[in-house]
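Every protein chain except one is present and positioned as in the full complex.
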Amino acid sequence: MLAIDPVWQADTQQAHFRLLLDAMAYPGRCLILKTLPIDGGQVALSVLSTLLDAEVSLADPHKLLKDDDWKMLQTNSVAVDEADYILCTGSQFTRFTPKLGRLKSPEQSATLILVVDKLGVGDLKLNLSGPGIQYNKLLSVTGLAAQWLARREECNIAFPLGIDLILIDDTQIAALPRTTKVEIL
Amino acid sequence: MSTAYPFGFLDEYAKKEVRRTTLKAVAIPGYQVPYSSREMPMGRGFGTGGLQLTLALIGEGETLKVIDQGSDDSVNAVSLRSFIEMTCVGINTTTKTEEADLIQSRHRIPEKVLREDQLLILQVPYPDPLVVVEPSEDKRKTLHGEADYSRLLVKLYEDIVKFDEITISHRYPTRINSHYVIDSSPIPRWDVPKLHQSSALILFGAGREKKIYAVPPYTKAEPLAFEDVPFRVENFTDSIGQRRSCQRCNCTSSFLDEFIDSTTGEKVYQCSDTDWCDTQQSLNRSTQAATDSENVSKIGEIAHG
Partner (left out) sequence: MGYVAIKGGGQAIDETKKVFDYLRTRQSDTALPLDSNIIENQLRLLHSRVISEGGVYHPRLASLAIKQSQGDTLEAAFALRAYRSTQPRLLETPVHDTSNMRITRRISSAFKDISGGQMLGATTDYHLRLMRMDLLDESPEKFRAIAKQWLENTSVEHIPDTFPKVLESLRAEGLLPPIENNQVEVNQTQKNTAEAEPFDITREPLVFPVPRSAALATMARGEQGSLLAIAYSNMRGYGDVHPTVAELRVGYLPVFLPHPITGELTEIGEVEITECEVVAMYEEHSDESPQNKVHSNMNKTKPTFTLGYGACFGHNEVKAISMAILDRALQKGMADGPANPSEDPEFVLLHVDGIDSMGFCTHYKMPHYVTFQSDMDRLRATQQKSNPKE
């Protein structure tokens, strides 16, 4: 009997998408995933399975995914500077230039998914403000190299061009759209 | 031949595309993100854009409200609601704004203030406010990217010179997060201030034009205006300067529909938002009941005094 991991099922993906939407609409908010991949699978699959299909592309420079994961995702594997979605380990900064979009089509820009150790706890303390945040929001993170945030700021310097971030730990997600101002405390 | 539809009518790939598009729309406030936009069984112009958003976003156990012109009973709202009930088995529907998780609406934002746990989806016929000054979509995209709305402001100014007023009634151009100017959709000016610093996320779906855009929560939404010609909402004062009230619930703080009563032939004003009107009516009844019982007690006191 083939057990289909719930992350590949339509109702799970709908629920996870609503969490992603909330995360993007209320940056810095940490939201608990409904299901995690079984058998200790890559936790980022909860997010990737919801968003990816054959119409978009993914880069996995830190090799977080297995071959079987790619088969299930049915998405296109491309170089990191061409990818619609990029998956990386948060604690390990790698310098590259993701797709930033064009003035006429800023949506053709990458979404960077960073797998961190813990959201809501940690020495890296961020003060967030901007659309989606009523006054300001504090977010602590463990396992996120600060260089990612500096690089994000460089990428986002010319709005509307830029990239959007999704952070994921072992049970939660949070998001930082390009409009969020991040101050490291 | 079976016509068993998946949950939400659309296939999963269609839903994923709508979802990806929506995330980008939230990340780039006010920017019209293009998507392929599936054909629906109802006509283009009947809310297929809003509908695709609802179908891609709603989940089992959630509660949906659908309104058109502020009313749950308006024919288009009824038709959309039945379709969504039929294709999303396991959802609830309601007329009460405060009970809804998702609200799909044509031409109105509910009078009751929305919460963070609610989602508003507006149906949009024309997503692009620059259409009046530039017919080419390609050129418009450059203007939007550069936040160059000078031609639009000139058009508004020409209105003022000609009519001494900004004559735009609904679809008022509104600047989001100090960059993109959106067509606020055919909501009356009355509703435009609700876009500013809203607690809830507001999504805009244009099915025929194949665009999705968003005003995130707690975001600046500024209707275009001039220092000496401010933005004004609709005026409901009568000839002697009194603010008109709803004939049904007496409310003087809501957007009113004006129509001719089909039996008496008289001009009538009623709340456009039917749920709001119903709520005011029941508040009136309980206030009346409380006053009545107070009066009864007082009379009793006097009688037995």
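The letters A and B name the chains in turn, as written, and every chain counts its residues from 1.
Going forward, a residue touches a chain if its C-beta (ideal position, glycine included) is under 8 Å from a C-beta of that chain, and two chains touch if they have at least 3 such contacts.
Remember, it's a predicted structure, so these values are computed and weren't measured experimentally.
S.K.: Of B:10, B:102, B:182 or B:277, which residue touches the hidden chain?
M.R.: If we include the chain that is not displayed, B:10 is the one touching it.
S.K.: By the contact definition given up top, give the residues of subunit B that touch the hidden chain.
M.R.: Residues of subunit B in touch with the missing chain: 1, 3, 5-6, 9-11, 13-14, 17, 34-41, 43-46, 48, 63, 68-79, 81-82, 85, 90-95, 107-108, 125, 135-138, 163-165, 167-170, 186-190, 208, 210-211, 234-235, 255-259, 272.
Just so we're on the same page, only the chains that are shown with their structure count from here on.
S.K.: What's the distance between the Cα centroids of subunit A and subunit B, rounded to whole Å?
M.R.: 31
S.K.: Report the residues of subunit B in contact with subunit A in the complex, numbered from low to high.
M.R.: 6-8, 12-13, 15-17, 19-29, 31, 33-34, 56-60, 116, 138, 141-142, 145-146, 177, 179-180, 197, 201, 216-219
S.K.: Please name which positions on subunit A make contact with subunit B in the complex.
M.R.: 10-11, 13-15, 17-18, 20-21, 24-26, 50-56, 102-107, 109, 111, 131-134, 159-160, 164, 177-179
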